[in-house]
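To keep things clear, I will list the structure first and then write my remarks on it.
All protein chains but one are shown in place.
Presenting chain A:
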Amino acid sequence: MSTTTPIEPDFAVSAGLVQPRLPRWGSALVAVMALALAGLLTMVLGLSLVAGFVVAALLFVVGLPLWSRMVEGSRAAADRFATCLVWASFAAVVVPLVWLVWLVLKNGFGVLSVEFLTYSMRGIVGEGGGIYHALMGTLLVTLAATLISVPIGLFTAIYLVEYGRGGRLARTTTFLVDVMTGIPSIVAGLFALALFVMIFGPAIRIGFGGSVALSLLMIPTVVRSAEEMLRLVPSDLREASYALGVPKWRTIIKVVLPTAFGGIVTGIVLAISRVIGETAPLLVVAGATDSVNMNLFSGRMMTLPVYIYTQYSSPGVPAFGETGPPPGYARAWGAALVLIAIVMVLNLAARILQKTFAPKTERRR
């Protein structure tokens, strides 16, 4: 008997502390067997490759817990089953994402060039041209929408959390914000159009109208996420500040908002990512154009989603004597790639902001 073992083996077994386990390579074995069986089935039944993988995954998810149940008992089997489900869900989300990014890269990367990024579509019917006008339009319209939504959304959230105290106005506001979340984007666009037609007369198309439409879609997201984040700030911190004789407004600005900063920024970036790809409302109020327009307040303005839509719906014709797909398709893919890149850059920027301003709580709890 070993003297270094604190619990004697007999005791450990009798007290149920030691239980049979599957061998370390158990799950790998099940995976290989599931793949082999699925491969056989695929060949015999003539299934497609994707169907084969699905069958293999199903076999694995059923097989491993069954074996585990026979050897290890029901609790370990349930654990293995849950682990399988988590991984399967992960794959179900990540596979389409990777696929999409790969598709966009494959089709869009080829057209990317300095010309593509710095030229508009003015006077282009066939090859050539670029997205400069749409890129600028998207940046301007989204920036204006953010400038409108963030103050409104943030102040609403501050009211709801710090001042509303569950009163009637606060409850009504929460209800209206929930209703706003459900507004279809085209309705937001039509609303903005109606608003600007009422002010400026019919047939008005301006970029700022698009910003208003987008901000209608952004505000509820910003309110909701900022509200959650502000509620997460412990009331202990507010009390600590009050007890130092700090007025409520300063407490909110200097204690509550900085503590919730990271979460609020993430919420804002998510809201931007959600609206930056909106097509319908922008098509309705901002219109479409082939030339650069840097003025939000006059004239039609192109945006990337609308650009993608117009390039795909009227792709032009290949140059005389050439064959192949119409040139608009490639431009649409390229624009989609740029749009995805913008969202990625935004998310990265948000990460960096969070890192620099987040509460300095790196510590074991």
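What we mean here is this: contacts are C-beta pairs under 8 Å (C-beta built on N, C-alpha and C of every residue); 3 or more make two chains touch, one makes a residue touch a chain; residues count from 1.
Everything that follows uses one rule, which is that contacts and distances are computed from a predicted model.
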Original post:
Quick one: the chain not pictured, UniProt calls it what, "Phosphate ABC transporter ATP-binding protein", "Vitamin K epoxide reductase domain-containing protein", "Xanthine dehydrogenase family protein subunit M" or "STAS domain-containing protein"?
Top reply: "Phosphate ABC transporter ATP-binding protein"
Original post:
Which listed residue (A:I124, A:V246, A:I340 or A:L353) would be found touching the missing chain in the intact complex?
Top reply: A:V246
Original post:
So which bits of chain A touch the chain we can't see?
Top reply: 165-166, 234, 236-247, 250-251, 254-255, 258-259, 261, 359-363
